[in-house]
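The structure under discussion is supplied below as structure tokens; questions concerning it will follow.
A protein chain is absent from this complex, but the other protein chains hold their places.
Just so it is clear, A, B and C label the chains in written order, and each chain counts residues from 1 on its own.
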Amino acid sequence: MAAKMTGPELMDFLETVFPQVKDDFEIEEVTDMRVRVRMKIAERHLRPGGTVSGPSMFALADCAVYMAVLAMIGPEALAVTTNCSMDFMRKPAARTDLIAECRLLKLGRVLAVGDVLIYSEGGEAPVARASMTYSVPPR
Amino acid sequence: MAAKMTGPELMDFLETVFPQVKDDFEIEEVTDMRVRVRMKIAERHLRPGGTVSGPSMFALADCAVYMAVLAMIGPEALAVTTNCSMDFMRKPAARTDLIAECRLLKLGRVLAVGDVLIYSEGGEAPVARASMTYSVPPR
Amino acid sequence: MAAKMTGPELMDFLETVFPQVKDDFEIEEVTDMRVRVRMKIAERHLRPGGTVSGPSMFALADCAVYMAVLAMIGPEALAVTTNCSMDFMRKPAARTDLIAECRLLKLGRVLAVGDVLIYSEGGEAPVARASMTYSVPPR
Partner (left out) sequence: MAAKMTGPELMDFLETVFPQVKDDFEIEEVTDMRVRVRMKIAERHLRPGGTVSGPSMFALADCAVYMAVLAMIGPEALAVTTNCSMDFMRKPAARTDLIAECRLLKLGRVLAVGDVLIYSEGGEAPVARASMTYSVPPR
């Protein structure tokens, strides 16, 4: 299956439907069933000590799977997260952008499942992993 | 096992170690192995349409389990989330506070496990459920 | 919502569609959105030392949610598990039946979500918790 939306098209759509997060994320690469998303870390994402908060990592994983789903099915605001599981494995580097590598494992008629590894930029070992299920509208 | 910290003590501790979230949460009740936490919904927690965002619900569940753990072990900033699973089951009511009912299922030597049901205030059916594992420091 | 099937009706259905597990389980109680299921522990469920294996606990949680769903929607072999998360919190008592207390948190048009606590019979603290999502056929 081939992607139906490019990175810039995804960013435009994100800015339209979720204007409050448009400054947090940058789509770095879109290929079939895969996206790479950067989270531009700012004060609001941090915990004392400069480490990125859990909710920020959740937001990144959620956004990455959403972008991967939209890339494949086209602009569709109605896809919603129904399930997530995450493992927080290492402390992210202080004040460093996060990079999410997302792969769609399933894009079904009603459910899509994506897997995400999150890295501190430049780091080799993932700081977190996530799996997200999206309910996708009939198409 | 009896709780070692009261709701006001937990709030004081939260304000000291996580000042950036102190306005989001209110501890409503603390009993042995259980807490009830309110999320005071503001613009920053919403998605278009007024519904509460997924990352906000994650933040609430995470905070509730953290508060439940601290209530039992005493003030300890070093407890960290290692795993979470969440099911997002219903759309939260628009612009309505969320209430998290948390129960600790395990408080072990190194790991604590808490279960959370999240409700829109006044709602009967849970909008989300979460399980969180915390790694707790030696005590 | 009221249950459409009784415990004996559920057992009959289980024996028909999953004859290979009929000797493992006993439905102890069925009420609206809740079931209690016993796993009759035999040699085949054990690990060395007499403790119940992880796959056996998974099988029990899975069966309990399936029974809870069927109790509400009627006999329907086509419901399938799409997601599970489990926490294994304590070692089950040796050679002791397990009891699963299951509550359906959501019974939607396409997805059902159930929560399960598993106890060694007579034990006060749960040995495991599980959440299971079932995809339910159109009805």
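Keep this in mind: contacts are C-beta pairs under 8 Å (C-beta built on N, C-alpha and C of every residue); 3 or more make two chains touch, one makes a residue touch a chain.
Since the structure is predicted, the reported quantities are computational estimates derived from the model, not experimental observations.
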item: Visible chains that the absent chain touches, using the contact criterion stated earlier; value: A, B, C
item: Contact with the hidden chain (one of A:Asp24, A:Asp62, A:Asp97 or A:Asp115); value: A:Asp115
item: Residue of B:Thr96, B:Ser120 or B:Thr133 touching the missing chain in the full complex; value: B:Thr133
item: Positions on chain C where the hidden chain makes contact; value: 17-20, 44, 46-48, 53-56, 58-59, 62, 80-89
item: Where the unshown chain meets chain A, residue by residue; value: 85, 87, 89-90, 105-106, 108, 113, 115, 117, 125-126, 129, 131, 133
item: Interface with the unshown chain - residue positions in chain B; value: 82-83, 85, 110-111, 133, 135
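The criterion applied here is as follows: only the chains that are shown with their structure count from here on.
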item: Relative orientation of copies chain A and chain C, as a Cα rotation angle in degrees, nearest 5; value: 180
item: Taking each chain's C-alpha mean as its centre, the one farthest from chain C; value: A
item: Geometric centre distance via CA averages, chain C-chain B, whole Å; value: 28
item: Inter-chain centre distance, chain A versus chain B - centres from mean C-alpha coordinates, in Å; value: 23
item: Multi-chain contact sites of chain C, meaning residues that touch two or more partners; value: 85, 133
